[in-house]
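Below is a structure I'd like to ask you about.
Complex shown without one protein chain; remaining protein chains in place.
By written order: A, B and C. Residues from 1 in each chain.
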Amino acid sequence: MTAKLRVGIIGAGRIGKVHAETLAFRLPEADLVAIADPDVAAASTLAAHCGTPKVVRDVAEIFADRMIDAVLICSPTATHAEFVIQAARAGKHVFCEKPIDHSLPKIDRALREVSKFGVKFQVGFNRRFDANFARVRGAVERDQIGMPYLMHIISRDPGPPPMSYIRSSGGIFLDMTIHDFDMARFLIGDEVETVYTAGNVRVDPEIGKAGDLDTALIVLQFKNGVIGTIDNCRQAVYGYDQRVEILGSKGAIATDNCYPNQAILSTKSAIQRDLPLNFFMDRYTQSFVSEIEFFVDAVLHDRPTAVSGNDGRIAVVMALAARKSYDERRTVRLEEVAQPETLLA
Amino acid sequence: MTAKLRVGIIGAGRIGKVHAETLAFRLPEADLVAIADPDVAAASTLAAHCGTPKVVRDVAEIFADRMIDAVLICSPTATHAEFVIQAARAGKHVFCEKPIDHSLPKIDRALREVSKFGVKFQVGFNRRFDANFARVRGAVERDQIGMPYLMHIISRDPGPPPMSYIRSSGGIFLDMTIHDFDMARFLIGDEVETVYTAGNVRVDPEIGKAGDLDTALIVLQFKNGVIGTIDNCRQAVYGYDQRVEILGSKGAIATDNCYPNQAILSTKSAIQRDLPLNFFMDRYTQSFVSEIEFFVDAVLHDRPTAVSGNDGRIAVVMALAARKSYDERRTVRLEEVAQPETLLA
Amino acid sequence: MTAKLRVGIIGAGRIGKVHAETLAFRLPEADLVAIADPDVAAASTLAAHCGTPKVVRDVAEIFADRMIDAVLICSPTATHAEFVIQAARAGKHVFCEKPIDHSLPKIDRALREVSKFGVKFQVGFNRRFDANFARVRGAVERDQIGMPYLMHIISRDPGPPPMSYIRSSGGIFLDMTIHDFDMARFLIGDEVETVYTAGNVRVDPEIGKAGDLDTALIVLQFKNGVIGTIDNCRQAVYGYDQRVEILGSKGAIATDNCYPNQAILSTKSAIQRDLPLNFFMDRYTQSFVSEIEFFVDAVLHDRPTAVSGNDGRIAVVMALAARKSYDERRTVRLEEVAQPETLLA
Partner (left out) sequence: MTAKLRVGIIGAGRIGKVHAETLAFRLPEADLVAIADPDVAAASTLAAHCGTPKVVRDVAEIFADRMIDAVLICSPTATHAEFVIQAARAGKHVFCEKPIDHSLPKIDRALREVSKFGVKFQVGFNRRFDANFARVRGAVERDQIGMPYLMHIISRDPGPPPMSYIRSSGGIFLDMTIHDFDMARFLIGDEVETVYTAGNVRVDPEIGKAGDLDTALIVLQFKNGVIGTIDNCRQAVYGYDQRVEILGSKGAIATDNCYPNQAILSTKSAIQRDLPLNFFMDRYTQSFVSEIEFFVDAVLHDRPTAVSGNDGRIAVVMALAARKSYDERRTVRLEEVAQPETLLA
């Protein structure tokens, strides 16, 4: 392994840009050496901003470049699995944005190649690196709340994405709840057995016409007996609402949202504060940096990555089970969606 | 109707004492004229404290007393329905503690008598009168949060009651959640269609041996599309945890617990405050006064009572449906438990 | 001493009414046996409400009544000292509203009689009994914050009283700050050496024309080295603002205001809550009950009262010194206002 990790980024879109800046400006341990995107202009602009020497249209050039140690796959979801396979075969370590894919067979094929070629693999569940959620996980690990009993995740967007996005998103469970499925497993440190979903179209009837929901409530039952809920809504007009809460035998821990300031304004009509941070990029800024830092460190020092391929796969299994529960109006065991032997954490 | 409402209390136990003090010391519009209890000593002590002129062992003397306008039924649950019937037949207005009964046929029989004799009837769901929950209901009514989408009720006890109490309680849904079932309907102002229950025994295995649960999560689907949860646990070591939260199209409203003081202590280890009010009598002190005040006022001025017989009945229907859902591991429609035509609010 | 304390109330105004209800409805250990007021109609109404058997126009009848053990002096300030003297001479224990008087010689004369006749004496600094401030004092006493360094009291009214009241109030320091002077000594548990006052007329120029201030900031230096401030304003449009904060060697303790509910409303414009309790009667309800309970208990069981005559006197000394500092624009030692030997706590 070289002293610095030489990284290529695949995809110069919104999240690719975030990771490129992290590599260029925050991580002395990594060098961003190439950016690939069919939109060469976008890739070039980003490369100029980050001082990246190489821009390519064809991702194959990344895989063929022997100077590149690792790739960050930030392209559209439909390309993830194929790029993972190619990267693994080229011996590149892989950081892959979520979800790995919408299809379990495609995910399994990709993860088999990762395993076969022995490259490192990390999925982009950045929220695990958020200071609030890490603090909650820490409370569970350090036994500050004892044995967990009940868990609640509230995860609401400020407003729905464009209908064009909704239509290609794979649905609310694969697009939005997938972060919360991973969060649930991360916080509790155990696997989910059953999923039950209640849902509705409340925010925009167009979302319903597209076959999707915009408001959902999911009940999770874990193997260790914990019961949990995930509350999702495509629109919370007061902003991005991201909170969790766990009750345990020795106490409880709960997080509030993050605010742009701590000022309280008192007037003759109310005591008020400004709205919480409204955009996921602002809310989760530090976590996007930390996940790449963790990945770079894991590759450089041959340590386990933070979010495994299996973590990425199980979140998809949960999303598929949640949809099945919603469609069939009943509790669904994860085993109905995926072979039990493949559900090992 | 006389200028003052002359009231008899049936049952000189814990809640009877609370209501007696309210009538004696807080409500100039009412006179507490008699207390009935098989334990005459308890009744006499309470009467002396409140300046109540009459103490009787046999509740029949209350019903026969033509000077008594209304009764407060604070005796054990098993006696409620019978006393409601006798009171109605004697032309007494009735305030009845929750639950009316554990049996729907008994409840229906009692409510038919109430209806037949045209007496006023109010059920002791005191939490509707709590300043926090009334504020949340007000936000919904005044359209401060728009159309409700999602609702959460957290309702946890500081610790489990004695096993002897658990065994005769009718189970967690009829004993503890019943308040939350009423709260859900009160907050949303609509009827529930289906109930789904996940639950567990986590706090004390003895509770499981008694056929009951100590940790439960209930999903409610309302006719108007709202989805809600109730989170119950028999033990939250930090105290009595009573919170609600509603997300709507125009905003959200949430309540925190009530604390004995607003002091924040900052030390080198943490920023901390004292535990919330720990006992339901302390937490809900004012609501116990207000519900009686409302009842007295409704009778004196021939206005509707605040919590109807049907309100009391539906909460029992929901409790029975919740248990059925837990036992059968599936969503249960309230109509499976009670005839649809009897579910009118 | 009789089993119950027989109390007469002098003055059937706002605060007299509060104390009458406490005695009548909350304190089984006391009997409210007489109410005196030149406005006999007011006294009679109050007596009827409280079931008090005796109403008199002339306070002398109270002092002459051998069935009365103690008096609560709730009449206008100008009468306090004289009534204290008469009560003491008649052997009645005395609870006296604040301030004892505006004149130190009159206060000293009254306290000498109290001492001479050995009756109990308590001043109506009710805030010492408030749960928040008692918690702060407790933190100091229990060494939770170590040695105190800095103290801040914020004490602001929702709005100024009528100009007629202002003109006879003795000025902001004797009328409003006097509570805070007592609070400062109570919280720190030590005596003040010097006072420095900055002040202004900001709320209403009429207050300035009457020779008074409406906005003041007072710096207190205690003998034990603590430095403290009192922040007073006649108008905080968001409501009654009553907070304290102490920094010590081992930590800090601070209190927030009290709110009518704990609900948080989130809308697209702000995260907000309702205004704090706005009226001193609502904010300090429990403390008015507790101070009388303490007094009754002290008399019945021959224990020290909670707020001594000297406590009442020193607060007046501090008010006079604060005015002198404001007028002369310099630090003033309390000894400049009162003989040092009379400043013993």
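Definition applied: contacts are C-beta pairs under 8 Å (C-beta built on N, C-alpha and C of every residue); 3 or more make two chains touch, one makes a residue touch a chain.
Bear in mind that the values here come from a model prediction, so they are computed numbers and not experimental data.
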**Message:** Considering the complete complex, identify which of C:A78, C:M163, C:V237 or C:M281 is in touch with the unshown chain.
**Reply:** C:V237
**Request:** Return the single residue from B:Q144, B:T267 or B:T285 that touches the missing chain.
**Result:** B:T267
**Asked** Which chain A residues would touch the chain omitted from the figure, given the whole complex?
**Response** 25-26, 28, 49, 131-132, 134-136, 139, 144-145, 250-258, 260-268, 274
**Positions on chain B where the hidden chain makes contact** = 236-239, 265-276
**Complete:** The missing chain sits against chain C at residues 147, 149-150, 152, 156, 196, 198-200, 202-203, 215, 217, 219, 221, 225, 227, 229, 231, 233, 235-238, 241, 247, 249-252, 329-331
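Going forward, only the chains that are shown with their structure count from here on.
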**Prompt:** Between chain B and chain C, what's the gap in Å when you average each chain's C-alpha atoms?
**Reply:** 40
**Approximate Å spacing (C-alpha centroids) for the pair chain A, chain B** = 43
**Message:** Could you work out how far the Cα centre of chain A sits from that of chain C, in whole Å?
**Reply:** 59
**Message:** Quick check: what residues of chain A touch more than one other chain, meaning two or more?
**Reply:** 236-238
